[in-house]
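Only one protein chain is missing from this complex, and each of the others stays in its spot.
Here is chain A:
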Amino acid sequence: MFSVFLIPTSTGSRAAAAAVWAAWVAVLIGLAAYGLFGTRLFLLSTLATVFMYAVLTQAWNLLGGYGGYLNFGLVTFFGIGAYTTGILFQYYELSPFLTAPVAGLVAAIAGLLIGFPTLRLRGAYFALVTMIITFAVQILALNLTITQGALGIYLPRLPLSPLAVERLFYFVFLGLLVLVTAVVWAVQHSNIGGALVAIREDEDAAEIVGVRTVEVKWAVNAVSCFIVGVTGGLYAQRIAYIEPTGTFSFDISLNVVLMAVIGGAGTWQGPLIGAPVVLLVADLLRVTVTSEVNRVIFSLIVILIALFVPGGVMGAVSRWRRARAAKPDDVSGSPAP
């Protein structure tokens, strides 16, 4: 069923494909230019958050989108990453910018360990277990001495002006997003991507035709956890205060799934569309409808998208392209028989 999200690379002319790529590059150049010259702190800060969530959604997309494994536990590895850099700062005064790769490594190892039993599960069982693991790890963080329990860990704010701080994180997360998107694109166009899609469509059949499903899932999950861990590690420095309730908040996992679904799961473009749509709409509502009604409106928008745009934005684009490709000679606009 997810296959409708994938845009066939063979359809459309070379010129059209080049135009699409040119548009993406233009957007990237525009964002880089705004990062360099923009002075609106709030916008820089909001966009940095959008980039951060887009990175998380891309990471989720690997197994959740391409592989069809509905994972509600992404925040587990995000929190592990945040606590790794937080603890390394607390006890050794090491900057999270230096220790973010370590955070990624710790999260990847945790992903491998947790993945060993969980990735043998499928469907609702897998989704449920990923949720439960998040709560279990959160309880650990609340009770371990090394994490300072509920008190949490304070990190020093960077000795820069507020604008410089936001500009820094803007570029850090934008850079990470470009890198991670390139990885996801490469996966999509590799054998691993094909294997993931095969797993998603029919895991048993994939095994029969020789796909080493367990190894593929572990490897991809480890890569995904590494990306999420690095992001969590950097987030700790950005927020300057981590504690278990907020850092392991289930909302983060839920938001990421929502962004993937709205943008289009199983496509490299989906997270790039879903993250800004969800965050910017939510932010716009927060500041225009300042009362609690804004959450109701936001929920209604999400329900409407789910009802009327199945497959998310990329799903709609895909259907439109297929419809066009199916009737190349029909210039009258009348429906096909």
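By our rule, contacts are C-beta pairs under 8 Å (C-beta built on N, C-alpha and C of every residue); 3 or more make two chains touch, one makes a residue touch a chain; residues count from 1.
To be clear about the criterion, contacts and distances are computed from a predicted model.
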Record-based protein name (UniProt) of the chain missing from this complex, from "Protein-export membrane protein SecF", "aminomethyltransferase", "Leucine-binding protein domain-containing protein" or "Nitrogen fixation protein FixG": "Leucine-binding protein domain-containing protein"
Contact with the hidden chain (one of A:138, A:181, A:253 or A:267): A:138
Residue among A:101, A:175, A:194 or A:246 that touches the chain left out of view: A:246
Where the missing chain touches chain A, by residue: 40-42, 45-46, 49, 138-139, 142-143, 149-152, 154, 157, 161-162, 165-166, 239-241, 243-246, 249, 251, 283, 286-287, 290-292, 294-295
